[in-house]
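For this depiction, one protein chain was excluded, whereas all remaining protein chains were kept in their positions.
Letters are used for the chains, namely A, B and C, taken in the order the chains are written, and counting of residues starts over at 1 for each.
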Amino acid sequence: MTYATEELLISTIAHLLDGLKHIAVGVLSPIPGSAALLAASRSATIKKISIIGSMKEPYRLDGAVDLFDCAAQGRIDAFFLSGGQIDGQANVNLTGIGQYPNQDTRWSGAFGSAYLYFLVPKVILFREEHTRRVFVPKVDFISAPGTSAPNVYRPGGPYALVTPLCLFSFNRTKECFRLESIHPGHTVEEVRDNTGFDFDLPASVPETAIPDSQTLQLIRNEVAPIIADPYPDFARKIWGSN
Amino acid sequence: MTYATEELLISTIAHLLDGLKHIAVGVLSPIPGSAALLAASRSATIKKISIIGSMKEPYRLDGAVDLFDCAAQGRIDAFFLSGGQIDGQANVNLTGIGQYPNQDTRWSGAFGSAYLYFLVPKVILFREEHTRRVFVPKVDFISAPGTSAPNVYRPGGPYALVTPLCLFSFNRTKECFRLESIHPGHTVEEVRDNTGFDFDLPASVPETAIPDSQTLQLIRNEVAPIIADPYPDFARKIWGSN
Amino acid sequence: MNETITDIISLINQINDGSKIAIFKDCSVPMSLGRGLIKRQVRNLHLVTVPTGSFLPDMLIGAGCVSTIETAGVSLGEFGLANRFGSAIKEGSVTVLDATCPAIYAGLQASEKGIPFIPLRGLIGSDVLANRGDFQIIDNPFERDDPIAVLPAIQPDFTLFHAPMADQAGNVYLGRQAELKIMAHASKKTFVTVEKIVDFNIMDHEELGSASLSHLYVDGIAVASNGSWPLNLPGHYDYDRKTMQSYAHAAKNQETFNSWVDIYLGKELRETG
Partner (left out) sequence: MNETITDIISLINQINDGSKIAIFKDCSVPMSLGRGLIKRQVRNLHLVTVPTGSFLPDMLIGAGCVSTIETAGVSLGEFGLANRFGSAIKEGSVTVLDATCPAIYAGLQASEKGIPFIPLRGLIGSDVLANRGDFQIIDNPFERDDPIAVLPAIQPDFTLFHAPMADQAGNVYLGRQAELKIMAHASKKTFVTVEKIVDFNIMDHEELGSASLSHLYVDGIAVASNGSWPLNLPGHYDYDRKTMQSYAHAAKNQETFNSWVDIYLGKELRETG
């Protein structure tokens, strides 16, 4: 079966969520949201998917304060972060480019990152653009640090980085990314050329598993109709009319 | 018009509440509750009477946490406290008699006193028993202190003490009570004989004003039907069937 | 069927000796669960009354289930002193951690927020603070010469309460008792008894939803009809004053308390067993 790139990304992220209980998804995150729904559709362990901004049960949160408290209570197992810049120590910049505070380009701001990145055990970094503009040697502004000193309370942190080219894991002890798999049609050289930081490169890098037909069925039949509620444009683009 | 002792106490306390905005009344407090309602029935400034435990609007609180937060926000102007023991520095003991913790007589505990006594500007002490057993030289246990060191944040504190014999005010600077008026039929000697602590005694002590007929009308027609909801037994005892 | 929905016996069997248990003050009180703990002769409970307690703490203490009680006060209200509580304190058979109401709430709110401590005004100069080795006074880091009390977070092992209804997903309608949310959020586990289980999703209901606890915080639900008896459930049933009065009278000493509880549990056994 043929699949869209988005479906590969959904499938790749979903594998990272197996065996968890509660996955929370931020705003403007159709692919992570779809991945969480896919994981839930085939995993008995997943008790709740919280989609921030969704007004529909069972994806709604009790309130915004609740999400953050819930994370601090240890009740959120995975969350997604993106970044205008991400560096090799998994530092994330959501704030802007240039000298703070009067930055040349100001993005939104840290949102919940400076908190959730510390508290959610598996934070999955996801970015749909894989370029040296995004993956920089050192971020201009650390909205949320990838690693912390040993005495800093930090049950959570970066777990993986998913891009349209590949999947990285993050080694918290070594404080660096490791290339885990390359998506079909892409190469190590392409990843290296488009990544501004060094990463661990195993002798042989496997190809990312493509979604099998059962997975694609689940995505198209189970996930698509649900994700179309918060993300109608996304669903229309990938799966046509729903 | 003849009046019950309780009506005199209600009227006396109500005078202390004139000009306030928000008065909160604790559990098991029919006389303070009636006084607050009487004050509200004739004062334009009173915006809210909160009767803890009342499930009826407009006397209900949003929740128990709300009461304490509200006090800390400076939004409660007056509250009532009682005490198994009260001493001359206005220290209140709601916890028990004897050596703590294995006291000979254990009462309930401090409830909100160790907090509200600090934060509510006018705390009115009220006790229906005026004896040396209650009004002691020094309380066995300070559930809530009457006064604090100057560097302790304390916008609130004791304002008056009302008993079946008399009305005291409290001078926070001198840290002592002052006899303000004696209820009809009682004497300075009686107050002194039944009070275990020293207090300021003016050369001449006025008699407490008795409730006039308009006040009694208000108490019986406006206050009694409302207070009968949380306190049916009290209302029946004072005003008969309602 | 959601696996959190079970029966009352299996909830009680999960509550081990030594557990730290939070119960709400004077409504939503899980009397059925309490009777179950007494029957099972659970021991060494650390009871946290939120923030005060009445019949249930007194009863659990009288039945020998409690070794520590953290409370802003225990009283039978208009029915008088909590005599089993008072007697246990006098004898030293129960350790009391005296608090003040907002300190209990603040400790739970700290646990809810996942912060290790929280500051609170008041308290300084009281014997309540003086006797709490686990409370401290620090300098407000934002203001000179401003001492302030700081309290450690309170994280119960279990919050237990009774509520009007739950749904099949495990969401629980609380009504006005918003404090129950704080308790559940602050606790490792929450067990709830309910009058009934409804067929619709409570969270989907615009008006009920905002007064409900998400299934995310609910670890066990059992139906217990009249589960707050002889206390009340607001909007559902009133206090059974006659039974409360009879308890208050019996609890004045240990022997009459024992007989009363025997009858009370016997009645229960006949009715539910």
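By definition in this document, contacts are C-beta pairs under 8 Å (C-beta built on N, C-alpha and C of every residue); 3 or more make two chains touch, one makes a residue touch a chain.
Note that the structure is predicted; figures quoted are calculated from it, not measured.
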| field | Chain not shown, its touching partners among those shown | value | A, B, C
| Which residue, C:I5, C:V50 or C:L120, contacts the hidden chain when the whole complex is considered? | C:L120
| From A:L119, A:V134 or A:L179, residue that would touch the chain that is not displayed | A:L119
| task | Could you tell which one of C:I148, C:A222 or C:V261 touches the chain left off the display? | result | C:I148
| message | In the whole complex, not just what's shown, which of A:T105, A:T187 or A:Q217 touches the removed chain? | response | A:T105
| task | Using the touch rule from the top, list residues of chain B that touch the missing partner. | result | 22, 47-48, 57-58, 60-62, 66, 68-75, 119
| field | Residues of chain C (touch criterion as defined above) contacting the omitted chain | value | 106, 109, 113-121, 136, 138, 140-143, 146, 148, 150, 152, 175-176, 178, 206-211, 235
| query | For chain A, which residues touch the unseen chain? | reply | 27-28, 53, 55, 62-65, 68-69, 72, 94-96, 100-119, 141-145, 148-149, 151-153, 233
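By our rule, only the chains that are shown with their structure count from here on.
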| said: Based on mean C-alpha positions, I'd like to know which chain lies farthest from chain B. | reply: A
| field | Centroid spacing, where centroids are CA-atom means, of chain A and chain C in whole angstrom | value | 40
| task | Find every residue in chain A that makes contact with two or more other chains and list them. | result | none
| said: Counting only residues that touch at least two other chains, what does the list for chain C look like? | reply: none
